[in-house]
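One protein chain omitted, others in place.
In this document, chain identifiers A and B correspond to the written order of the chains, with residue numbering beginning at 1 in each.
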Amino acid sequence: MRIDLPLEDFLALPDTEKVAYIGDRGILYAQQFRRADLDRYNEVADAARKLARRPQGSAFMSGLLKHRMALNFFVQPSSRTFMSFNAAEALLGLNRMSVRDPAISSMSKGETLVDSVRTFISYVDLIVMRHADDDAAATAFWTASRAHRRITLPGGEKVPVPIVSGGSGTTQHPTQALLDVYTLERSLRPVGGIDGKTLLLVGDLARGRTTRSLAFLMPEYRDVKLVFAAPEKFRMGQDVRDFLDARGVPWSEVESLDAGIERADAIYMTRIQDEHDAGKQKGVHEKAEDRFRFTLDHLDAMKPHAALLHPLPKRDEIDPAVDDVEDRRVAYWRQERNGMWMRVAILAHLFRVDGLLLDAASAPVGG
Amino acid sequence: MRIDLPLEDFLALPDTEKVAYIGDRGILYAQQFRRADLDRYNEVADAARKLARRPQGSAFMSGLLKHRMALNFFVQPSSRTFMSFNAAEALLGLNRMSVRDPAISSMSKGETLVDSVRTFISYVDLIVMRHADDDAAATAFWTASRAHRRITLPGGEKVPVPIVSGGSGTTQHPTQALLDVYTLERSLRPVGGIDGKTLLLVGDLARGRTTRSLAFLMPEYRDVKLVFAAPEKFRMGQDVRDFLDARGVPWSEVESLDAGIERADAIYMTRIQDEHDAGKQKGVHEKAEDRFRFTLDHLDAMKPHAALLHPLPKRDEIDPAVDDVEDRRVAYWRQERNGMWMRVAILAHLFRVDGLLLDAASAPVGG
Partner (left out) sequence: MRIDLPLEDFLALPDTEKVAYIGDRGILYAQQFRRADLDRYNEVADAARKLARRPQGSAFMSGLLKHRMALNFFVQPSSRTFMSFNAAEALLGLNRMSVRDPAISSMSKGETLVDSVRTFISYVDLIVMRHADDDAAATAFWTASRAHRRITLPGGEKVPVPIVSGGSGTTQHPTQALLDVYTLERSLRPVGGIDGKTLLLVGDLARGRTTRSLAFLMPEYRDVKLVFAAPEKFRMGQDVRDFLDARGVPWSEVESLDAGIERADAIYMTRIQDEHDAGKQKGVHEKAEDRFRFTLDHLDAMKPHAALLHPLPKRDEIDPAVDDVEDRRVAYWRQERNGMWMRVAILAHLFRVDGLLLDAASAPVGG
């Protein structure tokens, strides 16, 4: 399990090759997941949701990992990812601590990320991390693989401390991709799930790590079509388009939300990610163009079974009037809570208690 | 339970009308509480204090809310309120997380308070919040009322995620008012409680949200008299004086602490709240005038049964020599710990486990 490459060589590998080292001992890239994995995670998330409805189920879950300690190491702003991981950890009984400001950590004394992670590993059994650097999660995974410390899984297997990326740089946000898939599958369940559907991705597709990660998962589904609606400067990246071509996932580009909405089974809105702009003035945000803004009129144009997603936070790209509508198709608030259940599933799997969770949920007493 | 007014219209209502929407599904305004509520909270706080003395009682309490998650959302400096809520939550077994710096949350990405609160609601079962904006807690309450997410109370009732204000802007600090009343009642118990007593409020009454909130509760007690001792520029606000007039609570103003101390059954000191001053120089604080400073001499002038309160933090308005005196009348340190017990009572009531807590405390084994 030790990665026998120098750090620079490991980081220089294409993500698709790094994936072979990761196996299911960490969550770093959307490309890690095969269809069977996705189906399994969805099933475990459903089981967690079901168990939490009853006190006995809830008590069962919160006993599963009560002797483990999680570190939430988030040195970029985050509400949703940070909070939903915290909530998921609590549901599984994990002890938790967090580091959110590098200025209060030893990094302010000149410590490298490798040494910091090596130190974290001395005290915790799991690291969930968000970092501005594209390579941060991979660096942490490499470090964990080379540390002497191992944790013992229920079957007796000894593994490195697992690393979960809660967003690394501008490129990847794999747990968001899992919760998006889960929300799509649940929303589209009455019409057969994601297979065969058309997804419209709207907004800042160049810097939106959520839409990138989601696109990487689409080859796992049959006959999915992708439609991109983005301003020219925020086009979906060449690497993703090449990936889709290579994997035979049809995609097209349209000029506006209007031009794609009628054929879409799901619309995935995103925000202009101007926090990545160098020299951006604080508190001043770039406005969404009208042709990429979702309004009440678009609800009328949507298919009856379609779902409207957004990874949130949003700004003006969705009219606030849409927030409040009594319409099941507005899925983005449910999507947030789905993130919590999906993160329960992710953690349960990393510690190999997902089977226990599934068994408990399907027991006659229903947990 | 959904507030069917637009946010602006709800916020524009006078607080006394907002109270009708709040019921006992949140703690936002001192004006919410009737005498029966106050007596009940005091009784539950006493019960929690009693239960915590024994391991079995403590274990019982910490099982009551162990499947709930609290968010402590404090974006203004706070030690006491933050810590006492944390301690109260832990006593009841609540899982906890906190957001203390808006710069590390999605607000830094342009998210509105409504959207942030709506997000918090996706993950937590309770929001305790302190915010610089007078309307923040009401905005959060409105948001919770309109979200689809509901929590299920022991009796099966489904309610919005409860909102508790830990201080909102300069106007309200309702849980402080409850703990102040609790401290007054306990301190004055040997002489019949608050009814019929004279309270002397001293210091910055204009911007002291604690004294304002306390004043709003006084009509609930019989024959209470209020005496205000404040520098001219920090006079008790016209709105409070009008309220007291309308409710028939006699009040008067005096020139100094000396002028009011002999008739007072309780003295409530406050600090000059210069953190609200725009352009204030950091670390430089306005000094209290001598005629509003409490010294050892004032202890001699106090009635034998009187109580000296202060919401803390204090600066120079109480001589540090008073901190250390062996004198039961110096109540402000006890007042802090009373805050923890009162917050246990508040949370127990919001989740409708206060009855269980009272039953356990009155059981023959005493918890």
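One rule holds in what follows: contacts are C-beta pairs under 8 Å (C-beta built on N, C-alpha and C of every residue); 3 or more make two chains touch, one makes a residue touch a chain.
Computed from a predicted model, the values in this text were never measured in an experiment.
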**OP:** Give the residue, chosen from B:R150, B:R337 or B:R352, that touches the chain omitted from the document.
**Re:** B:R337
Original post:
Of the residues B:P6, B:G23 or B:P77, which one touches the chain left out of the display?
Top reply: B:P77
Original post:
Can you name the residues of chain B that touch the chain not displayed here?
Top reply: 52, 55, 58-59, 62, 74, 77-80, 83-84, 86-87, 90, 100-101, 271, 275, 283, 285, 312-315, 320, 323-324, 333-334, 336-337, 339-340
Original post:
Going by the touch rule given at the top, which residues of chain A touch the chain that is not shown?
Top reply: 66-67, 69, 71, 95, 97, 99, 101, 103-111, 114-116, 118-120, 122-124, 146-149
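We adopt the following convention: only the chains that are shown with their structure count from here on.
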Subject >> Intercentroid distance (Cα basis), chain B paired with chain A, Å >> reply: 39
